[in-house]
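As you look at this complex, bear in mind that one protein chain is not there, while each of the others sits in place.
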Amino acid sequence: MRIFKSRPARAITAAVAVGLIATGCSSERDADNESSGKKDTFVFAGAGDPGSLDPALASDGETFRVTRQAFEALLEHESGGTKLVGGLAETWSSNDQGTVWTFNLRKNVKFHDGEAFNAAAVCANYDHWFNWKGTYQSSAVSYYWQTIMGGFAKNEDEETPEANYKSCTAKDENTAVIEVKKPSANLPGGFSLQALAIHSPKALKEYEKEEATAKGDAITYPKYSQEAGTVAGTGPYKITKWNKGNKEVSLTRFDDYWGEKAKIKNLVFRTIDTEEGRRQALQAGDIDGYDLVAPADVKTLEDQGYVVPTRGVFNLFYVGMSQEANKALKKKEVRQAIAQAIDKENLVKTQLPEGGKVADQFMPDTIAGYSKNVKKYPFDTAASKSLLKKAGEEKLKVEFCYPTEVTRPYMPAPQDLFELMKADLEKAGITVTPKAMKWAPDYIDATEAGSCDLHMLGWTGDFNDGFNFIGTWFAGYDKQWGFKDKKVFDAVNAGSKLGKAEERTAAYEKANEAIMEYLPGVPISSSPPAIAFAKNVNPPNVSPLTQEVFSETSFK
Amino acid sequence: MSVATKTDKIQRLAELTAGSETSTGASLWREALGRLKTSKMAIIGAVIIAAFVVVAIVGPFLAPHSPSAQIWRGEVFPNKGEFVGARGENWFGLDHLGRDLFSRMLVGARQTLLVGIVATLIGLVAGFVIGIVSGAAATLGGETGQRVDSVIMRFIDMMLALPSLLLAVSIAAVMGQSLTTVMIAVGVVQVPVFARLLRGAMLVQGGADYVLAAQSLGVRKRRIVLSQILPNSLSPVIVQATLSLATAIIEAAALSYLGLGNPDPAIPEWGVMLAQAQRFFSYAPMMGVYPAVGIIITALGFTLLGEAMREALDPKLKG
Amino acid sequence: MLRLVVRRLLQLIPTLLGLSVLLFLWLDRLPGGPASAILGEKATDADVARINRALGLDQPVYVQYWRFLKRIFQGDLGTSVQTGQPVWDEFVLRFPATVELSLLAMIMAVVVGIPLGYLAARKRGGWVDIGAVSGSLVGICIPVFFLGLVIKEILAVKLGFFPSYGRMDTGINATDVTGFAVLDGILTGEFDASWDALHHLILPAVTLASIPLAVIVRMTRASVLEVQDEDYVRTAESKGLKRSIVRGRHVLRNALLPVVTSVGLLTGSLLSGAVLTESVFSFNGIGNFVKTSIDGRDYPVLVGFIMFIAMVYVLINLLVDVAYSIIDPRVRVH
């Protein structure tokens, strides 16, 4: 107890204080050394941990951001663009119906585990996925396979879609042929997905045995997908370590890469869950770059000399209307009144990051199928007032749902966007009852079920095909919208049947015009999810699909 | 000796004695009040609270602008980190949607106070009931009473074992977002605290001689509890209630920070305002500082008063 | 003494059982399932239904509860829906972090709080006292997350004294022995690692310590003031003992008894603060994980972790009682 004599007590307090300062200063020095000394490690912060290191099991951007550096698919999008180009396949072609796809594969490509890449490897992968059993058939695990290729060899659940995949045959060492039953709008785009990236067949064998179990009451990802070293792709980096405790995935340069080698030796992905957290980490020099920059930060970071390249837009933010939730919305005048009441310009001007665009149809202008001559509904409060009068809905009351605790690439700050729109609608004399819900699952479920009169939602494209946008909403009756309109449905589905890309494009343009004529909801905007890098970084070509390949990155 | 001298002797004596009369047997509460009057803490606390209440009541009428109207929306660019600070017409500047911060602060006071009071009431009432039951059972319930009490206490332990914030968040998760949710969530967290306090106090009182006396005189148990034990067990509960007002306001802010706050953003509430402002903390710090300071000062007010009361009611513990 | 421990441990069982029932009832009321948490806007009704069936969430709650109990007795806490990993692993991964954080916070609070409270009491009415009292009052009233934000903005971002997030710098590949970053470093002799970990801990710890510190200061102060004019202190004085002995052995020794209890209770409540602090500093601990689990409807994790936290809390209190009975002989006999 003696230590509590007043003098020592002071001493202790002092010591603590000094300690804090000391650590402080020392750390400052560390920081300096780092920035001055030549760096061979690039640290990039995302918003969430990857779910697994096997992209085939994933459906989220955070996972693909990591795996994209280590795995490559048959097709890719051009660096920084949305055009489909050869990936592991140098060229590809299909028959007229678009049911038989032939890929001429790249030669002397090696997997990280030394295996050689060839047609057999490709087929091994596709057959592996096609023959998935048990929990692998849950859409929580194999979401993308099911969207692109339908079900499996043996479906175990009646609600699993019927398989569209037929076969994969290795015509010769470097020619793989993939056949599907029916033509699909998801092809060839789907071949570019990370989820369908090619693994080393050896690795596949390794972990084929491992079962993803649903024991207990959750799907357990197989062990291999949780540790570095098991999975092996052909990418410019290979995954060397996943330190979950520190939320950190480390990759190192793959020196036998077939293409241009990575410029920086080590690549590290870390997780910082909050926007300001990531920004502060960058400003504090703890990281070299991060994704999902809050719009508010873009200009500031630029002004402070950080590198903030602008991505092209590849998403769409819209206000959805559920006609079954509120009968008034069945009237076109009402829908139009709402459309004209909202000041999109202002939203984009004050809320979206640099490069944000006002949307006039359910598709960003970067997608093939975007139509220049859709019906427009310009902002005009007076007009919407009169429309409401015409519809006899002067006292229109709507429940407007918005999500909390989430930022999506297409809606940076949902609550703020909501408040602005609410104010607009009220100006037009519409009474708005706000309804906030947690993003998952409350909000998702509510919108799925179409239980809100109005809601705000959006979509980020997986690959460059219009159907990937309009198809998700208007291919048929959907509770979210709660309307049946043959004209629209037919127009939308027309495109998906066609094998030839240019024919499709034309069809999609028609579809867009039909949709905007009917006006099921209000497309608001497309915004580029901002990405930022430290001052001393030459960033990679930023991609509208957020498919950056960091092997292009280098330090100044 | 003569009668005359005797009487005026007595009078003389009387007036002299009067001078050095020492007051005896003032009630605990009167004494406490006396001590409160002299305690600086109490005075500061009371003043703060008074001011806060006044603002909460008349604030909305004094607000120079509508708290929800985005009058200056064109002048604020959250996406460029451009904000408008204090200026002539907007004393506290604008928020991220071009609304008058000062007006929002004024109007927000009422919401904040409302949350604090209602939440505390919920906790108080519920905790009170539980407390009385188990307290009474424990003191006068005999064998079975003891058992009842211990069961209730297990339950209370359980609630206490959950970190308060998690408990609140869980409740909010079930009930979905609304002002009521926040109040209930924050209130429930207080329940075990009150229950325990009251029970404890009642146990102490239950052992006191006057209770034994009353029992031996055959006074009915309900009467003993209600008219004897309870009144004497109240003081700690009242103190706790005052302190809870502070914690309630802070917890409410925390819930807002976790995104479970009042869903209608048009109705300003300090906690929500603070939670929203933190995104722009580097650009418009004041946007967060105003509500934060508001919360801190208010909480401080209740804490000061509460602590002062505690000290006043418990002379042993001198602050 | 031993009987005390045993009795308390036995009491733990009904508490946990009851708690688990409550939790299941609660989870049953929770809207929505994990599917949409996993797939986001890409989830379709069919997906949701299938996933829920796969997880057995379509069965009545008592069935789920029974399954849960059986698993528990097989020592299986279930699997996290978010990460698809066993809850136990997730826990092993994160709990040490939170323990480290809470411990450091507590140490700070005690090491600073007790002497400060003591000084305040000795120099009653002096500037130390006024400072300490008003400081602790504010400390109680300032929202933890706000404090965290301010500290971080200033010390980490503006001045760059401390890292602004996480448990460790990148590239420091410490070998993982116990999961306690600081301890590991010392065990394996990678002192730079433990230093780095400590360095990351400081800001969150300071934030987390704010409330316990405030409470401890006030408790110590009040308690010392009370003990100061106890008869036995007067006795000690009457023996002409050295000041140090009177203050140490006779004043502090007694004054600290109530403080010890409060330290225990505070440690339990720290977990609450951890939820906020960890999310402010995106510190990969239990608090943060439970928060995301609530967002993601990660039932198994919630049940597992909350039960665990409850257990820890009870155990801490038990520990306090034991400690108490050691320092206070009067408790020992009965």
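For reference, chains read A, B and C in written order, and residue numbers begin at 1 within each chain.
Everything that follows uses one rule, which is that a contact is a pair of C-beta atoms (placed from the backbone, for glycine too) under 8 Å apart; a residue touches a chain by one contact, two chains touch by 3 or more.
By definition in this document, contacts and distances are computed from a predicted model.
Its UniProt record calls the unshown chain "Peptide ABC transporter ATPase", which is the correct pick from "Na+/H+ antiporter subunit C", "Peptide ABC transporter ATPase", "NADH-quinone oxidoreductase subunit M" or "Sarcosine oxidase subunit alpha family protein".
Checked against the hidden chain, the listed residues C:Y62, C:F191 or C:Y232 yield one contact partner: C:Y232. Interface note for the absent chain: among C:Q64, C:N254 or C:T277, the touching residue is C:N254. One chain is missing from the display, and on chain C it is touched by residues 230-232, 234-242, 245, 249-250, 253-254, 257, 327-330, 333.
Methods note: only the chains that are shown with their structure count from here on.
The most distant chain from chain B is A, comparing centres defined as mean Cα coordinates.
For the pairs B-C and A-C, the count of C-beta pairs in contact is higher at A-C.
Taking each chain's centre as the average of its CA atoms, chain A and chain B sit 47 Å apart.
Centre-to-centre separation between chain A and chain C, using Cα means, comes to 36 Å.
For chain C, residues touching at least two other chains, in rising order: 31, 153, 157, 279. Multi-chain contact residues, meaning those touching two or more other chains, occur in chain B at positions 173, 176, 258, 278, 281-282.
By the touch criterion stated above, chain B contacts chain C in their complex at residues 154-155, 157-158, 160-166, 169-170, 173-174, 176, 246, 250, 253-254, 257-258, 274, 278, 281-282, 285, 288, 292, 295-297, 299-300, 303-304, 307, 316-319. Of all residues in chain C, only 31-51, 53-57, 64, 67-68, 71, 76, 78-81, 83-86, 93-94, 96-97, 108, 111-112, 114-116, 118-119, 122, 152-153, 155-157, 159-171, 173, 176, 179, 181, 198-199, 202, 206, 244, 247-249, 252-253, 256, 279-282, 284, 288, 292, 295-300 touch chain A in the complex they form. Touching chain A in their complex are the following residues of chain B: 68-70, 73-74, 76-82, 96-97, 173, 176-177, 258-260, 263-266, 276, 278-283.
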